[in-house]
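Take a look at the structure below.
Of the protein chains in this complex, one is absent; all others appear in place.
Let's look at subunit A:
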């Protein structure tokens, strides 16, 4: 059974009437890694924004477990059902890594026995120890910030992980570690992992590959 389903999904930018997505019909299931690839301007990030509920399709529908997401509270959907790893990380610079993670857990309103410990555990998963976890975001390197963004998306245990170039700033060894985490999430924890990437290494790890082509 698909956890996410696109039905004739189209998207046209407002203002400049450029169609970036045209009648997409994809299905995403739990327990698999999906990679969405394509050239720049093919609409990969737009698709991710649509899947995360940050924007609404101009045509067609997205179903989350057979429920049209336009009928679901977008804030609850974003804070509980999906974990988004943004390309620009979108972390709060005045908070520490651990506080950024804990804030997402707070916003999800899910109950955790020990929120602080759970937050640190999420950071430890992406190989960020307690010392790094208590640093403010701007005191961390680009790669470390990216790992914090991943930890934040995993922290509140969402059913779907949406990642936009999640390994873009990581070295080969760390990239491998992250791919392992995604595999574990999909294959062991039965999550649906959707990754937008240019990286052939990440694409190799995918169970299903979707290729987006620019709308002519």
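Definition applied: a residue touches a chain if its C-beta (ideal position, glycine included) is under 8 Å from a C-beta of that chain, and two chains touch if they have at least 3 such contacts; residues count from 1.
Just so we're on the same page, contacts and distances are computed from a predicted model.
Candidate names were "Iron(III) transport system ATP-binding protein", "Cytochrome c oxidase polypeptide 4", "4Fe-4S ferredoxin-type domain-containing protein" or "ABC3 transporter permease C-terminal domain-containing protein", and the UniProt protein name of the unshown chain is "ABC3 transporter permease C-terminal domain-containing protein". When the omitted chain is restored, the residue from A:8, A:67, A:90 or A:141 that touches it is A:90.
The residue touching the chain not shown here, chosen from A:12, A:58, A:80 or A:134, is A:80. Summarising the interface, subunit A meets the missing chain with residues 49, 54-55, 75-80, 84, 86-88, 90-92, 94-95, 99, 103-104, 106-108, 152.
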